[in-house]
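What follows is a structure written as structure tokens; I'll ask about it next.
Every protein chain except one is present and positioned as in the full complex.
Moving on to subunit A:
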Amino acid sequence: MLTKEQSILHFDFQNQRVHPDRLTRKTHAHYLPLAQQMLAAYRQGVGQPRRTLHKSIRLILQNTDDCSTRRIAAFCKLLDDASEYRKDTASKAAKLRERVFLLAATKHPLVQATDQLFDHAESEVKQQIAKELNREWDEIESVLFNDVIEFHPLIQPPKELDAGGLLRCYNVAQTQAALYGALSMTVWAERDFKQIMRYAKLARLMHSIEPHGTGYRLRFDGPASVVRSTRRYGVALAKFLPGLLSAEGWRMQATVLGPMQQRYALRLSPRDGLRSEVRNDDFDSDLEKSFYEAWQQAETAGWVLLREATILHQGQSVFMPDFTLRHPIHGDVLLEIVGFWTPEYLQEKGRTLNRFRDSGRILLAISHSVAESIPELGMPRIEYNTKLSPARVLKYLKTL
């Protein structure tokens, strides 16, 4: 992630909108070769200190008309984030400094020209110390401050990053940085709720949920947000963004505090083409996957199977059944598949199900091997052995 000092925001005062800096292939095609040069500079710069690498990035970008100091700094940060530097974890530099300074302490002050009072010449003392440590003085000097961040040497340049990838990283990072100043975020989602909620939870955000059209409106902020406007949760919202970007079927609006404490809207949807690295497992288990695939092949009497299409919520606890079965006449039946898991997981599952038992028509499909661990919850249940077949579920649906 970028720092605030590397973030570039364009405020549209007229429409109260904020646009994070964005480099597109259409409008900024000239950045592609520049990105290539930057990556090359890092790849050829193994062993060089961070400061030197940053200088070469500056040289590559300095004559580009629209490349501000901030943009240059942002590229340096992103390249650094994708690289690895040697950090002097063993405090070698500090230990060397201690030896050198203690050896020199008795000779203080080191003077340029000696006289009767002060006879320790700088150059002589340095040579003596070098001899004592059995190293060349120039070499000692070059590593004496090796633990300063600017002097860390590069050991691993960006691996799987090409020019286009660097620009994509840049665009996501600038949008994330725009969220540092955000007070709250609202997401209108049609699907991928589970994924969205999971990442929001990981970012320690609070939410409120309302049905909206065929999907939901989810508002994210933090505990203190109802008491006062606070940017405190901006970083959490920024951390949440990559998770959101990896989902489908949503749009988002964040309220960002801008100049003069004015509020600006940051709007985003998958159509903006921002992508992030977060990888999401499509299904929680192979069991769900094979059931879903089998359903697509089966004759289902008008029942449509939707993945995680319904959110049940009570305050801050949320339950998303694995599937929603939707029928034009019979309405929705929620299907939760309980597989082979640890006793703790099953207990927790039992508690959750119990809490939501009045929230809708829930059908449980429980693995035969654990059926005894899930107490009677007053919900219909079917059992399965190794695989859940659509026929088993349809048989139940016919009884409705």
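The rule is short, and it goes like this: a contact is a pair of C-beta atoms (placed from the backbone, for glycine too) under 8 Å apart; a residue touches a chain by one contact, two chains touch by 3 or more; residues count from 1.
What we mean here is this: contacts and distances are computed from a predicted model.
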Would you mind picking the UniProt name of the chain not drawn here, from "Amino acid ABC transporter ATP-binding protein", "UvrABC system protein B", "WD40 repeat protein" or "NAD(P) transhydrogenase subunit alpha"?
"UvrABC system protein B"
Quick one: say which of A:Arg198, A:Arg232, A:Arg275 or A:Arg326 touches the chain that got left out.
A:Arg232
Of the listed residues A:Arg25, A:His108, A:Arg135 or A:Arg357, which contacts the missing chain in the full complex?
A:His108
Cross-chain touch to the chain not pictured, restricted to A:Ala29, A:Val46 or A:Val148, is A:Val148
With the full complex in mind, choose from A:Gly222, A:Gly258 or A:Pro390 the residue touching the hidden chain.
A:Gly222
To test your reading of the contact rule: which positions on subunit A touch the chain that is missing from view?
8, 62-66, 68-71, 91, 94, 97-98, 100-105, 108-112, 117-118, 122, 125-126, 129, 141, 144-145, 147-149, 206-208, 222-224, 226-228, 230-232, 315-316
